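All protein chains of the complex are present and in place, except for one that has been dropped.
Right after this comes chain A.
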Amino acid sequence: MPQDGSPPPSLADWRRRALDAETGLNGAVLGQARAVRLIMIAVFCRGHVLLEGDVGVGKTTLLRAVARAVGGPFTRVEGTIDLMPGDFLYDASIGEDGRPRVDPGPALAHGEDLSIFFFNEINRARPQVHALLLRMMAERSVTAFRAEHRFPHLQVFADRNQIERDETFELPAAARDRFLMEIAIAAPEDPADRMALAFETRFHDVDRLIATVGEGLLPYRGLNAAAEAIQAQVGASDALRAYVFGLWEALRDPIAAGLEIAGVDMARLVRGGASPRGAAALVRAARVAAWLEGRDAALPQDVRAVFAAVMAHRTFLAPVYEGRRAALMPALIDAAFARTPAPA
């Protein structure tokens, strides 16, 4: 709730704020309207987001801008190979009195108000760190100083680049499943946007650019309640349930759904994934997408809008196809869309 004691914003008010924040973010991060919309959906789903993409396309800028829009305490950690879980929780130093001191580390420094935990280059961190992060994401709590610390407002944003493979640790499937969305960020398609990014000086100073986004447009203390209200308000009809189930089944068993991709043995393509948690996340995200569009019922197009971001990273391909994931996942998802009628 807002700290000034004013009444909590209504859902219509939240939506107006969300669209304002979206406009601000699109002004600061050019040509990423789809990614901005998906992140906005994730914020109102209270889901964690993994950004993936090339170097220098604006992943970090986007996340910093979102963090500014959401407001609240913000912690940023750079993933490195020697980062250990203790480095999150404890800050060891020599005090002025010459004695060793252990203070709360970056995860604990803001107490339970921590709003955004921003993990840069997550694939550079070790599996031990991934395990800690897994708990933070799943349970929104950690154990430190012999006590459990809870972060009810926590949202984890992580990014990774796909260029280097040396000295990186692939995220375990369980950790990937905990991310609501994995959003691919690419350089803008529009040549005008790309030229603007290269030549307009306002895009060169990232700090000033981020300062253009309204701070605290989406007060973080109210987001959990707003997310619950959205889920309660936006309906999902029987036809939509059937549609989601059809898509889910198509991803789990492409052969039975009649999916075909040229040059791919569909019987071997999908090894696993598309978990019930993933399907639940899909429905949550579709409801928020419908709400952001101003509807009170989720439509198939809302499901399709979030499907790739929510489901692709939870679907695990056979090792022989994993190397071609970037081409095969969109083809698989498109085939599932093509084969799943709405309404059935």
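By definition in this document, a residue touches a chain if its C-beta (ideal position, glycine included) is under 8 Å from a C-beta of that chain, and two chains touch if they have at least 3 such contacts; residues count from 1.
Convention: contacts and distances are computed from a predicted model.
Participant: The complex lacks one chain in this depiction; which UniProt name from "Peptide/nickel transport system ATP-binding protein", "MxaA protein", "Chemotaxis protein CheX" or "Amino acid/amide ABC transporter membrane protein 2, HAAT family" does that chain carry?
Facilitator: Checked against "Peptide/nickel transport system ATP-binding protein", "MxaA protein", "Chemotaxis protein CheX" or "Amino acid/amide ABC transporter membrane protein 2, HAAT family": the hidden chain maps to "MxaA protein".
Participant: In the complete assembly, which of A:Q128, A:Q162 or A:Q301 touches the absent chain?
Facilitator: A:Q301
Participant: Of the listed residues A:P127, A:P172 or A:G235, which contacts the missing chain in the full complex?
Facilitator: In the complete complex, the chain left out is touched by residue A:G235.
Participant: Residues on chain A that touch the omitted chain in the whole complex?
Facilitator: Residues touching the hidden chain, for chain A, are 235, 237, 239-240, 295-301, 304, 337-343.
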